[in-house]
Each structure stands twice: as C-alpha cells, then as structure tokens.
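Note that one protein chain of the assembly has been removed; the remaining protein chains are unaltered in position.
Letters A and B mark the chains in the order given here, with residues in each chain numbered from 1 onward.
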Amino acid sequence: MKLEAKNLQCTRGDRELFSDLSFSLEKSQLMMLEGQNGSGKTTLLRALCGLYEPDEGEILWQGKSIKKLDEAYRRELFYLGHLNAIKPDLTVLENLRFNTLLAGDSVTDEALMQALGTIGLFAFEDFPASQLSQGQKRRVSLARLLVSKANLWILDEPFVALDIAAVELLQSIIAKHVEEGGMVILTTHQEVPLTRGKIKRLSLSGGSIKEQVGVNA
Amino acid sequence: MLSAFWLVLKRDLLLALRRRSEIFTVLFFFLVVISLFPLGVGTEDKTLKQIAPGVVWIAALLASTLALERLFSSDYVDGTLEQLALAPQSMSVMVLAKMVAHWLLTGLPLVLISPLVGLFYHLPSHSIGVMMMVLLIGTPILSMIGAIGAALTLGLRGGGVLVSLLVLPFYLPVMVYGSGAIATSMQQGLSLQPYFMVLGAFALLAIVFSPLATAAALRISLE
Partner (left out) sequence: MKINWFKYAATINFYALAGRVIPFFWVAAVILITIGLYWGFFKTPDSLDNGMKEYYRIIFVHLGSVWMAMWLYIMMVFWALVGLVFNTKLSYMMASATSITGALLTVVALATGAIWGKTSWGTWWDWDPKLTTFLILLFIYIGYIALQSAIDDTRRSDKASAVLALVGLALVPVIYSAVNCPDPTQCSSLHQESSMKNIEPNIMKGIIFTTLGFWMYSFATILMRVRNIILQRERNTNWVSKLKEVN
C-alpha cells in the first residue's frame, strides 16, 4: 500500500496555496498535516480524496492515478471533513447504518450498536439525531471508523468538538489503525501517541514544505 | 450498484416521510396556480377548455422548479453529498435514485391530483385520462432536466431563482407536446400516439443522459 503525491499545486481563487508538493505515505504511517488557517490543509485533504482536482501534479495509489482508479480507490478510503453527514430527521442508528452501507461496508446492526457503545453513545441508537450535541454528532460519524474496512483514513480536524475522554478514545482508535498496518492523514494540533509505526509531519505554512519523520512517540 | 440505488431511494423516502409538510407545499402551490388562472383569464366554458392544457403544464413546470432547490441542497449543507461522492459506487446511479425519490414525492402527487384540474376546467373525462398519462410521462422528464440545473446552482446565493432561469427554457419541448396531447384529445378522431411516442423518446433520453450530466455537475459544485 502506498499513497504518493507528486508535484501538487493547488490554488484558491487567484492565490496559490502550495506548489511542487510531493510526499508519500506507506502502511503503518501516520501523517500530520500542519499549517496556519488558510494554508490549504483542507484543500490538500480534499485533493487526496479526489474531491478537488489539483491544478498541477498527480496523486497515485499503488502507483496508479486515483482518477483512473476511481471507485476502486474510494473503496480504500475513509474521509471525514468538517461536516458530519448526519441527518437530523433520522435516528442515530439510521444515520450510522446509512453511512456505513453507503461506504460499501455491510455491517450488522449489532456491530453498529457495539461501535456506538464504544464511542460513548450507548443506548442512544433510537435517539433522533436532531437532539444530539455537536460533540455527540461528531462521535456518531467517528463511530464509522470502528466498522470501516478502509485502509486509508483522511480526517480533517477530527478532534474538534470532542471532550477529553473522546479525544483520548479517538487517539487510541487512530493509533490502533496505524499499528495494524493502516494509513492515516490528519490535520490537528493534537498529538497522537503511537507505540509502533511512523509519524510524518508535513507543514504547509508560509509556502514552505517541511517533511519531518519521527519514529515512535 | 443496485443496492446503492435502493439505499439512497429508501433513505430519501424515509426522510420525506418524517417531514411530510414539504410534500404538501409543492402540491398546494400547484393547486393555487391552477385555481388562479380562471379568475384571471375568465370562467367561460370555452375559455377554460382552451387554456386548460397549457395551464396544467405551466403549473407543473413551476411546481417542479420550486421543488428542485431541495433536491440536493440539504445533502450539500450537512455533508452527505460529499459522502455520496466518495462512496465506492457509481454517482450517476445514486443521483438517479435521488431523482426517482424526488419525482415520487413531488411529481407523482401532481399526477394524482390532476383530475381535480379536469373538474375545474370542465374537461371531458377522456381528456382527464390523457392529461394524467402525459403528466405521468412528462413530470419525470422535468425532474431529470431540472436536476442538472439544481446540481449546477448548488449552494449559490439566490440559487432558487437562478435554477428557474436555467431550466425553464429547457422544459419547453415537454410542455409543447404535453399540452398538445391534451388539446388534441378534445378533438374527435385524432390519434394521440405520436405525442406519446415523442414524450416517451424524451423520457428515455433523459434517463440515459441526465444522471451522467447531473453527477458531473455535482462533482464540479463540490470542488
């Protein structure tokens, strides 16, 4: 498994966010994307998902362009952006069930309930999502991580709106995924301690790109 | 592929079921437009029969564009559309499911209530049947053409008016043949088959091309 970005360039309006950006990520690696507001973190993540087409450069998965792989690449991918994709008119379980089925993971209701329990929403399954708090909604969308079969997780500010307990839980979920051979790319100011695997840091601030590799935390 | 279709269709219908008022607003809009015309144009029997085919279609076009704004906007706002675009499924298939759900919720009710229009406008019963038939073929085409416009104007300020401006000219052929069929049905001894063939051909073309164009437009709007 390998994700490669080659000479990416992205612009927003007439402002260049970054150019000549290259990096690669392999199994059991976690990439932390750093940079100030407006430095293009979200745009880069969306480009890596195939939602945004970079002006220049290409993104390769296993050596093949993600544009060509299309559905095959999306099967390997889990993306969580700023929006939770939670429908207020559906119950917690209905929301979770729809989103997991949509991602191609056929999971039983028992497994989903178990995931909800783990994420701290035990007995909430028949609750209408409109009555959840921001943090609880975030938890519902993060519960998908527990049942997802995707190898590559791309998470945009996953720790936002979570309380301390949930932050710790998410840290451990991410660490477990990386330690089991998965790949994670995320933007956050929160550290994710790993016992195995590798942490890469990519900074987009001020147009400069630093790639720093840290082993173990 | 089929499972994604059913998944999206079922969810959209479930959502609408939980918010039933939205179905009725479009339906009542249609009825209000239908009832205003005779008061503006005149209530003579001959006038009513003459304007009925056009009025039904204009009301259907307006009701259809009014409903379009909701087709993708709530999914866009809460991030579901993003997840649809990232799902390992064909986006066109899911878009088609959304169109079908949209038609079942906003188009089909118009077809079912249209006999009332026949009563308001003194139409012969034979023409009422024809009207229901052409609406049944024609309103899905409106939903499918309109979906392209809805996808292009996603999330724009004043998108509702803009989408009407974009799609209403494209509705013209459906309206011409749809109202033509109703008008012809009121004359003796004329065959309606050509009208149904033309409308049927439009429907087939729309089913093939509209989901592709809409999916492409959605990806552009999501960037």
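One rule holds in what follows: contacts are C-beta pairs under 8 Å (C-beta built on N, C-alpha and C of every residue); 3 or more make two chains touch, one makes a residue touch a chain.
Because the structure is a prediction, the values reported are computed rather than measured.
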item	value
Chains in view that touch the one left out, judged over the entire complex	A, B
Touching residue (missing chain; options B:Val33, B:Leu81, B:Leu166 or B:Ile182)	B:Leu166
Listed residues B:Gly42, B:Pro124 or B:Pro194, member touching the removed chain	B:Pro194
Touching residues (missing chain, whole complex) on subunit A	12-15, 19, 53
Absent chain, residues of subunit B that touch it	148-149, 152-153, 156-159, 162, 165-166, 168-170, 172-173, 176-177, 180, 184, 190-191, 194-195, 197-198, 202, 209, 213, 216-217, 220-221, 223
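As a convention for this text, only the chains that are shown with their structure count from here on.
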item	value
Averaged-CA centre spacing for the pair subunit B and subunit A, given as whole angstrom	38
Subunit B contact footprint on subunit A (complex, rising order)	46, 49-53, 71-72, 74-75, 77, 79, 81-90, 94, 98-99, 101-104
Subunit A-touching residues of subunit B, taken from the complex the two chains share	3-4, 7-8, 11, 14-15, 18-19, 77-80, 82-90, 219, 222-223
